[in-house]
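The complex appears here without one of its protein chains, the remainder shown in place.
Let's look at chain A:
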Amino acid sequence: MTKDDGEMVEEQKKKPCRFWIWALSSVLFRLILISYAGNLNLSSRPEVSTPLTSIRRLAEGYWLKQASMSPYAGSMYHGSPLLLSLLGPLTVQRIKGQPSHLFCSLVFVIADILSAILLRGIGKKLQMAYGLNARLLGLLKSPRDKGILPCGDIAALVYLWNPFTIVCCVGLSTSPIENLAVILALNGAVTRRVPLAAFGLVMATHLSLYPAILTIPVIFLLGYGLDAPPLKLFLQTRNVESGNRSSTSSASKQAKSKPTAQLPFLWKTVVHFVFWALVWSLCVMVLCRLSLSKHGGLEEMFKRTYGFILSIEDLSPNIGVFWYFFAEVFDFFRNFFLIVFHVNILFMLLPLAIRLKHRPCFLAFIYLAISSLLKSYPSVGDSALYLSLWALFVNELADMKFSFFLFCGYLGVSLLSPVMHNLWIWRGTGNANFYFGNAIGYACFQIVFVVESVSAMLNHDRALKKCNPNHQKVKN
């Protein structure tokens, strides 16, 4: 705290400026890469485009639809019919001398920018909440404390500059749009715009099924409010404050008014949210029905999208481990393992929700990380999403263990993966185990990442308790 006030104000002005410079440069970087997209051949990499997100399959679906066939005829397209109507016409638009899917690339760049801006909004809210809570607990004296990092800017920049995001955007995978829907849902919930949150959630679920589990954190966000330290701490603080009334400050006044024995759950907002979710899902259904009216209708859509996700029919390699598992497992056990692996996601929902209900945003991040770990067809786009959400909690997760190890792990896996794939598929000098080993390594790093994030957050809550000056007072 050696800098004086004037310098700080200047810095406050400078920061947004710097953020926009970095954001713009990331867009420029993307545009440069897009002009070389043909040479990079990223759209055919298994890490980038899965059967669900590949633009080639989308183009094929669009072609089939134009030939008055069901876009789901054959086993090519497994995405949403709405996405097909949105991106389909762009796949056939071509400008002479430009890369073939230029318009789609531009759509993805725009989606990325929107995601970053929305993330920044979430981060700002979280940052304010963090500062407020810290002051309530008496950990921070000055409202302009330099200890709090601008997590919104960091998260947005992490999202924009993450190589995974860039690769997905340039590699024409539809995951930027799926990520945008997820971030939209979270942003809506954080800023308490209920229809927006419902829309984002419904769209995200429609596009890739797994975000359905985000219903729990979104309801928590709307019901309990933003992330905060556990309620017990506030209660303790109030007890202590009521004991020695001599040191009353403006902060403690607020503290007194806010926490009660039971945190209020805003049922009204949640009912509002459920209503909007129903409205939006009805809209989506009707639109899908209209676009598929001649080709089997909704039943066909659910069978070919959600059914395809749940039954893991496509065994082409990706960054996950299921493709090899189901290519090797005996047919007799296939259904058993399908159930076990899908239920694995659901099993963890309840324990996490109970333990982290005071931190709904963090809960959403953990859910996304788990679903990207246990997804049928994961891609690096999913990792890009949860890694940038992770950056929202830089303040809380500052003393996370193994962070350097994890960084090296992610780096190593993303460098080794193309090498192993090349050895196996193109050169024929390696075999499938090379690539599968890489995928197993990636799964392990993700597991360590999730577990360490959870325990770091729980430790942070514990540390808050320990550092709490009131707690110290009690001790003395």
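Rule of thumb we're sticking to: contacts are C-beta pairs under 8 Å (C-beta built on N, C-alpha and C of every residue); 3 or more make two chains touch, one makes a residue touch a chain; residues count from 1.
In this text, contacts and distances are computed from a predicted model.
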Notebook entry, point to check: Which name from "glutathione transferase", "DNA-directed RNA polymerase III subunit RPC7-like", "Interleukin-7 receptor subunit alpha" or "GPI transamidase component PIG-T" does UniProt give the chain that's left off?
Noted result: "GPI transamidase component PIG-T"
Checklist line | Sole contact to the chain not displayed, among A:Phe108, A:Tyr224, A:Trp276 or A:Trp323 | finding: A:Trp323
Note to self: Among A:Leu40, A:Leu298, A:Leu315 or A:Leu338, exactly one should touch the missing chain; which is it?
What the structure shows: A:Leu315
Item checked: Selected from A:Met128, A:Cys408, A:Ile425 or A:Cys467 as touching the chain missing from the view -> A:Ile425
Next item on the list: Identify the residue among A:Phe220, A:Phe362 or A:Phe436 that touches the chain left out of the display.
Entry: A:Phe436
Next item on the list: Using the touch rule from the top, list residues of chain A that touch the missing partner.
Entry: 44, 56, 59-60, 62-64, 67, 69, 73-76, 313-317, 321, 323-331, 341, 344, 347-348, 351-352, 355, 373-374, 424-426, 428, 431-433, 436, 440, 443-444, 447, 450-451, 454-455, 458, 462, 465, 474-475
